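To keep things clear, I will list the structure first and then write my remarks on it.
One chain of protein is taken out of this complex; the other chains stay put.
Every chain is named by a letter (A and B) in the order it is written, and numbering of its residues begins at 1.
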Amino acid sequence: MATSGNPAGGHGDPTRRDFLMVATGALGGVGIAATAWPFINNLNPAADTLALASVEVNVAPIQVGQAITVKWRGKPVFIRHRTPEDIKAAESVPMSQLPDPQTDNARVTDSAKKVRPQWLIMIGVCTHLGCVPLGNRPGQDKGPFDGWYCPCHGSAYDTSGRIRQGPAPTNLVIPEYLFLSDALVRIG
Amino acid sequence: MASSHGTPPVFNNKVISWIDHRLPIFSYIEKEYHTFPTPRNFNYFWNFGAIATVMLVLMIATGVVLATNYTPHVLMAFDSVERIDRDVPQGWLMRDLHMNGASFFFIAVYIHIFRGMYYGSYKAPRELLWILGVVIFLLMMATAFMGYVLPWGQMSFWGATVITNLFSAIPVVGDSIVTWLWGGFSVDNPTLNRFFALHYLLPFVIVAVVALHVVALHVHGSNNPLGIDPKGPQDTVPFHPYYTMKDGFGVVVFLIVFAGFAFFAPDYMGHPDNYVPANPLVTPEHIVPEWYFLPYYAILRAVPDKLGGVIAMFGAIAVLFVLPWLDTSRVRSASFRPIYKWFMLVLVVDVIVLGFCGANPPAGFWIPLSQVATLYYFFHFLVLLPILGKIERPLPLPPSIADAVLKNKAG
Partner (left out) sequence: MRTLPMKKLLVSGAIALAAFSAAAAAIAAGTVEQPPRKSWHFEGPFGTYDRAAAQRGYQVYAEVCAACHSLSLLAYRNLMELGLTENQVKGLIKDIEVPDLNDDGQPIDRPARLSDRFKKPFPNELAAAAANNGKAPPDLSVMVKARANGPDYLHGLLTGYVPYDKLTPQQIKEYAVTKDDNFNKYFPGHKIAMAPPLADDKVTYADGTKSTSDQQASDIVEFLAWASEPHMEDRKRTGVRVILFLLAMAGFMYAIKRMVWSDKH
């Protein structure tokens, strides 16, 4: 609207006028865009939220066969110290039996590409509709594949946290994690 | 879209044309902000309406994003404001702009008000326009006061306590009103919650009243430095581009000064005590409101009687509502009122003196000074204006705006 027509008709040299209008319009546009950014950026996660975006967990006290749950970014993370039988069971499953094929090795590799088959670290949220599967605490129902079992709609996961049966479409999600030492893992 | 005064606009764009046929927003913009005939002789004081509008928009925009991170609870409010400053991405920028923006909004509005007083912009037929302006001013004061409480520092808490206690001066029901305002027996969490709710609400009420203010303005058009009505097209220019560009320039210059404070002295207009978390058991040695309330605060303290002080303070604003009828002069602009224009200068000085009285402890010579200044304030409005209008002989008015502009250029 502002530059349509020629309301200031006949003022000064047309070339100079056009240059001024375009230059000012462009500068003003840049100014408005630069002003808009802080308002948008303001709603991004704050520094204190980001500081909690990664947690460091000492896994040394977890005995073989035990599992713990830690809270990370508002969600449960399962850390299981797997037995040799768990590992063998997970590695021996043929890919053809998996709805979401993935090797066990790929699920126990940290972000430095180091494989630690005894440690399985997953986000404990069923990929179906977001319930927390059972099986991480002693005495809970681990389901038919001896891994985890979601009580909401009956999804069953194996010892590698892969979906084997039920409505969940994909395996339990592996977060980004890094072993800072053999006992200390940083999630996130 | 060739346009001249009076003819309805024709839009070449089909979409605009389709919409405008059903909802004439484009015609409205065209008529009120493009071809709108505006006196050609505005000086830069006429920029401050546009400047105030820009500040209002800035305050609402920064306020909304601040509210997304603020926690209105007595145990968390102070820390949540500091968290905005420290942890929220560019939160410090939003807070600096918001807290300095309040001051600069008031600066713009005070200049706008004194401009209106000097050039008689409140006189017939613009009385309602003026009264709506005073309503905006009152709403701004309420909003600013409640906003200052939100960081929950010492000045927040004790400012809220002192100002709400003003209502206890009302006979019989005063104490009940104060309890009702607080939602308890002192300024506490319920008070903070309701102040936050109202601080978020009132700006939108201000927007609504500003809209009415603009509607009223466009009925008879703007006043101008000569105070005489335009008599034809030679006296006016279309609002766009003449005043859009001039206002744009004025807004940018104002923003430079604003940015100077917001970025290089963000706490200059504030008070160090508000970085001390609120403590209901310890009153700061010296409670002062924000600078824009200081003249009224001085009037409040100048009267050595609780109810009298409150009446004087509210009266100082109430008198503005009847200003159009207190001024009996036939001419609008003080430029043609040889005596009044000097008294107008004295009033400005008087209000500034009141401001300093409000900033200093009520002791020593500040007490008589604030009393004299208060008396003069009311004398100006209640005595001087009605009498002066009758006895003063205005200078001869020019025959038209165009005439005066051309003569001015020649001379």
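Heads up, the rule we're going with is that a residue touches a chain if its C-beta (ideal position, glycine included) is under 8 Å from a C-beta of that chain, and two chains touch if they have at least 3 such contacts.
Worth saying up front: this structure is predicted, and the values here are computed from it rather than measured.
Trainee: Considering the whole complex, which of B:D96, B:E290 or B:D327 touches the chain not shown?
Mentor: Once the missing chain is taken into account, the touching residue is B:D96.
Trainee: One chain isn't shown here. Among B:F11, B:Y242 or B:F378, which residue touches it?
Mentor: Considering the complete complex, B:Y242 is the one touching the chain left out.
Trainee: Just to verify: which one of B:E32, B:D79 or B:D403 makes contact with the chain not shown?
Mentor: B:D79
Trainee: Among B:V253, B:A318 or B:V383, which one is in touch with the chain left out?
Mentor: Once the missing chain is taken into account, the touching residue is B:V253.
Trainee: Since one chain has been left out of the picture, which residues of subunit B touch it in the full complex?
Mentor: So the residues of subunit B touching the unseen chain are 40, 43, 45, 79, 82-83, 85-86, 92-93, 96, 114-115, 118, 225-226, 237, 241-242, 245-246, 248-249, 252-253, 255-256, 259-260, 262-264, 266-267, 272-273, 275-277, 285, 334-335, 341, 344-345, 348-349, 352-353, 356, 359-360, 404, 408-409, 411.
Trainee: Write the list of subunit A residues that the hidden chain touches.
Mentor: Within subunit A, the residues that touch the unshown chain are 8, 10-12, 16-17, 20-21, 23-24, 27-28, 31, 34, 47-48, 51-52, 56.
We take it that only the chains that are shown with their structure count from here on.
Trainee: Which bits of subunit B are touching subunit A when the two form their complex?
Mentor: 1-3, 29, 34, 61-62, 65, 68-69, 83, 86-91, 93-94, 238, 240-241, 244
Trainee: Along subunit A, where are the residues that touch subunit B in the complex?
Mentor: Listed in rising order, the residues are 1-2, 4-5, 7-8, 38-39, 41-49.
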